[in-house]
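A single protein chain has been omitted; all remaining protein chains appear in their positions.
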Amino acid sequence: MPDASARAPSARAPSARAPLEIAGLEAWYGPSQALYGVALSVGAGELVTLLGRNGAGKTTTLNAIVGMVPRRKGSIRIEGIETGAMPSHKIARTGVAICPEDRGIYATLTAEENLVLPPVVAEGGLSVDEILVLFPGLKDRLKSPGTKLSGGEQQMLAIGRILRTGARLLLLDEPTEGLAPVVVKQIGAAIADLKRRGYTILMVEQNVRFASTIADRHYVVDRGRIAETFDNATLLADFDRISGRLSA
Amino acid sequence: MTANVLEIEGLTKRFGDFVAVGGVDLAIRRGSIHALIGPNGAGKTTCFNLLTKFLTPTSGTIRFDGRDITRSGPASIARMGLVRSFQISAVFNAMTALENVMLALQRKRGESYDFWTRRSVLARNRGEAAEHLDSVGIAHLADLPAGALSYGHRRALEIATTLALDPAVILLDEPTAGMGAEDVGRITRLIHDAARGRTVVMVEHNLGIVSEICDDVTVLSRGQILARGDYASVAVDERVVEAYLGGGHA
Amino acid sequence: MIEIFGVPLVALTGQIMLGIVNGAFYAVLSLGLAIIFGIVKVVNFAHGAFFMMGAFIAFLLLENLGIGYWGAIFLAPLIVGAFGIVIERLFLRRIYGLDPIYGLLLTFGMVLVIEGGFRVAYGSSGQIYTTPGALRGAADLGFMFMPIYRLFVIAAAVAICVLVWFAIERTSMGAKLRAATERPQLTQAFGIDVPLLMTLTYGGGVALAALAGVLAAPIQSVSPSMGSELVIIVFAIVVIGGLGSVSGAAITGLLLGVVEGLTKVFYSEASTIIVFLIMALVLLVRPAGLFGREEG
Amino acid sequence: QAQDAQGRISGDVVRIGVLTDMSGIYSDLAGEGAVEAVRMAAEDFGGTVLGAPIEVIFADHLNQADTAAAKAREWFDVEGVDMINDLSNSGAALAVAAVAKDARRHIIVNGASNIGITNDVCSPYAIHYAYDAYSLAHGTGEAVVEDGGLTWFFLTVDFAFGIGLEEQVTQVVENAGGEVLGSARHPLSASDFSSYMLQAQASGAEIIGIASTGGDAVNAINAAAEFGLTENQTLAALLLWLNDVHSIGLDAAQGLLLTNAWYWNMDEEARAFAERYYERVGSMPNMSQAANYSSTMHYLRAIEQAGTDDPDAVSEAMRSMPINDFFAENGYVREDGRMMHDMYLWRVKSPEESEGAWDYLEPVSTIAAEDAFRPLDQSTCYLVTGAAD
Partner (left out) sequence: MGMRSLLLALGALALLALVPFFPQVVYPVFAMRVMCLALFACAFNILLGHTGILSFGHAAFFGSAAYFCGYMLKELGLSPEIGIVTGVAAASLLGAIFGALATRRSGIYLAMITLALSQLVYFLFLRLPWTHAEDGMQQIPRGVLLGILDLDDDVTLYFVVLVLTLAGLALVHRIVNSPFGEVLRAIREHEPRAISLGYPVARYKILAFTLSAGLSGLAGSLKVIVYQVASLRDVHWSMSGDVILMTLLGGMNSVFGPVIGAALISSLYHYFDALGGWVTIMVGAIFIACVLTFRRGIVGELEAALATRRSTTSANDEKDGTNATN
């Protein structure tokens, strides 16, 4: 990786109280280590993506932030508060919410119950009606059991429900996976809308093209570490080379 | 032999009063690669579940190779040669990748009720299983437990296992979802190769793949067929553009 | 006189009343069991043991501290519930996320320890707990003399079931509990204190069992094994109602109490297996149970 | 003295095994109390017999016939046990009787009621000492019938024990011209008896015979009191232990009729034993525990009399020596192994009549040994019929 040092993982210095700052993050599944010292930061109102191959550790990074991995070590600061050792329900109260890779829809709850389940942790969240404006497809399915919705419907539900909580830092794990182009567009628009509303977003994305349309900045995760980072302009300028490398 | 390997008439599935699939008629040509596309919730996965009897149709008939299979059980349909993969990867987690594939080969050879012979008779399937792994590019992971594979690798394994059954018809539910670009390319080629001598029906959102390898495309929306034909004709169909592709799609 | 299969209608009505009394116990017990299974995903084989503890503690409170029925009906469930909370913190917590079969086995072991402990300490024969003064005597219902205490049991059980059902199905509490069951990690990551929720649920379910025990103390002899056969019947009832269906469990409990009571009249030998017979039939015809949601 | 024992006492020690229920439903009726009673006998005898030490060991048969049989066989084969006492639980007693017959070792049954011990599986080495099903049926049954109780309803535990007892009492009742109006079967350890009580009430029978014991009888009697049955009908408990009366309490139990072989407060001698027992165990002995003591004494005396512990010689001695102690007056062991002694019908006192803890029973009548136990000419024991074994 010849130019990794040239683009050290601090392309933009975080403000004193960045919404998210991670240093030296390590994580394990049983005996096997998945993260080896991840360091990254996300500034207020920024939309940052994690790119990388399958198994690189992107999901693990997001899960570690909200305390959903079995064992983790290192420093995670959310709004300046050290959460590395907190149980995950306390982490949520610092204003972070996740939309997990498998969407995490509850089968035993109706779509509506799914939507209103996460407790409000801060003011300024969207109301249910506002969410339904954002994702009109959900309106007719509210009474169905959550997992009886189709994949796309579930994805919208998963994003929608964390908007109610008032969390300002959103972690989205592959929000476009398995979605029809029209829905990808819809979700892309929704995410752009969220960004406009001032949410801070850290997103895992396989679809580099999609990422390039909405993100400010990118980190590349490789084998449990941050391999490089660049801003979106760099990505666009050098799209073919970078996206080719990501899947090599 | 009929020209159509699968013929579906009036296939309907209701969940309560919600119609997930409503009166679908569909014929799949023998030897073709057939794409089933459509917005989320259109009923694609449900169709697959109905074809393989993981769900029971509310009404309608399904003919496979001219035979009415509407009343058959899921395992016997698989044995007839109509095999599916799952949208959410399904592998035997505690078994190695190689054993996963061997299990498919074992069924094909039909020695599976033998509780009196040694397991070692199965060793002769090893070589072939390894080849299948190699063809999806995960030969180097053969001895890892399938549960320890990453998402993408697991999908590859699932496809290898399905191919090992050498089915007449393969139903693939979003085979490339969650894969990196390189893997997507490999899997696309693999499907293309595998389609020689058999029929593939796949649900896929990656339209690049659809246009590249699929002969026929059926577009499903709200449980009904919106359009059918080859990709070029479907892609310009107004209703499809509106319901699925979204305006301004390249 | 009207007779049904040779049994006078009047006598039958009386038997149905008694069936309802028994059903009331089944209802409260299966309610607790269903809650624990539905939410903590533990098949609480120790439910019968907690029932016994409820009765025994009522007895011990009276013997040792002179605390009577009305004190015991609040204290005993509290004490046993607290015991349940300790058990949950020490043991059950460690098997969450594993196959529910481990919960079954763990609590099966607890039964042996708890019942064995009481047997070693207090012997195996029954102790008598006298009916509280205010509830002694019998009421003339026209077709039978019904001990007032048994009428009280019916009323109390119905009140308990309605309250619990309301708390679980009609408040957002219920959704939280179900969510915590299904995806504990994620639910916790949303900011819900799942561990606490589980603990309280288990404690609550156990307290319900103990409450049933206190209700039973005056009409059964209080002995270490009083819950051991009961538990598998209550299990069967919960399965008939549909595991995880809270209101289903309570209704089925009442219903089967009556069915069992009638069996005692027509073919008393079969009264021990009628519940199992029904369960086998129900599961084959309606796999998810009478009130259960079809899964999958 | 030690030399005395040489060759005359097998293994130079007399080992008595108490095989009983230490943990199950009969553990309060037998269990530790039984073991303690046998120990007391061994001590009172002086700790040695013919110069050989007396040793008492015990084991839990878990109320399982197979466990009991295996334990007995192991005791006889490798532990050198000379006699097994107590054997509460009929299944266990029958199984051990068969083993003992094979092994030619002694058993004394005190806890179980099955009359098979002195019939089908009888042997020169088996003695049925305290009571049996026949004596219970005839004791209570006959007394009640004589008293004019001619219509019966049975509440019976759905086990061989209960059904057998019901059959015997039925015979007694019908012989006396009475009538059985119905019966209900309840499972072992039933929790609720109210339904049966209603059936009993509806039957209109004068007498409700309770053919079950222990916790079930306790529950049944309580339910009867709760439903006011005792106002118009009389309960007859066919096997009620002193411990059960203690459990029920005099409020609910008063007026009950029951048959027992012995009661701690029946006379001076009995009281003396009972008080010593109470010191050690913490509860009053019941008839079976008293019989554990008495029968062990008898066995030891027989060894002394025979001058050896050879089973055949001891068997003869036990059958030839009369038994006169606090348990039995002029008792004797019949050919078939039945220990013949008087039985007594008791009535449970009212709370006012009771003079203190454990003072529960007052005598109603004495049933002479010959009436209490099945006549020898009805025995199917091969020792009596002379049939080949």
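The letters A, B, C and D name the chains in turn, as written, and every chain counts its residues from 1.
Note that in this section a contact is a pair of C-beta atoms (placed from the backbone, for glycine too) under 8 Å apart; a residue touches a chain by one contact, two chains touch by 3 or more.
Treat the numbers as computed from the prediction; the structure is a model and nothing was measured.
Can you list the shown chains that the absent chain is in touch with?
Every shown chain touched by the left-out chain: B, C, D.
Using the touch definition up top, pick the residue from D:88, D:114, D:194 or D:292 that touches the left-out chain.
D:114
Check the options D:98, D:220, D:323 or D:339 and report the residue that touches the missing chain.
Here the residue in touch with the unshown chain is D:98.
Out of C:222, C:236, C:255 or C:290, point to the residue that touches the absent chain in the complete complex.
Among C:222, C:236, C:255 or C:290, only C:236 touches the chain that is not shown.
Out of D:70, D:340 or D:376, which residue would touch the omitted chain in the full complex?
Only one listed residue reaches the unshown chain, and that is D:70.
Since one chain isn't shown, list which residues of chain B touch it in the complete complex.
52, 54, 73-76, 78-79, 83-86, 90-95, 103-104, 106-108, 111-119, 121-122, 161, 165
Applying the definition given at the start, please give the residues of chain D touching the unseen chain.
Its contact residues with the unshown chain are 22-23, 27, 31-32, 58-60, 62-67, 69-71, 73-74, 77-78, 90-91, 94-95, 98, 114, 121, 158-161, 163, 188.
Footprint of the hidden chain on chain C, which residues?
37, 43, 91, 94-95, 98-102, 104-106, 108-117, 119-120, 232, 235-236, 239, 243, 269-270, 272-273, 276-277, 279-280, 283-284, 287
By our rule, only the chains that are shown with their structure count from here on.
Imagine chain C is absent, with all remaining chains left in place, and give the connected groups that result.
Apart from chain C, the chains cluster as A, B | D.
Mind having a look at which chain is the central one, using mean CA positions?
C
I'd like the Å distance between the centres of chain B and chain C, where a centre is the mean of that chain's Cα atoms.
Roughly 48 Å separates the two chain centres.
What whole-Å value do you get for the distance between chain B and chain D if each is reduced to the mean of its CA atoms?
Distance between chain centres: 75 Å.
Once you find the CA centre of chain C and the CA centre of chain D, what distance in Å lies between them?
37
What pairs of chains are touching here?
Pairwise, the chains that meet the contact rule are A-B, A-C, C-D.
Sort out for me which residues of chain D touch chain C in the complex.
Checking each residue of chain D against chain C gives 23-29, 158, 184-187, 189, 191-192, 194-196, 198-199, 202, 214-215, 218-219, 222-223, 226-228, 243-244, 247-249, 251-252.
Could you list, by residue number, the parts of chain C that touch chain A in their complex?
For this pair, the touching residues of chain C are 172, 175-176, 178-179, 181-183, 185-195.
Inside the complex, what are the residues of chain C that reach chain D?
Contacts found on chain C: 8, 11, 14-15, 18-19, 21-22, 116, 119, 123-128, 130-131, 138, 144-145, 147, 149-150, 216, 219-221, 223, 225-226, 228-230, 261, 264-265, 268-269, 271-272.
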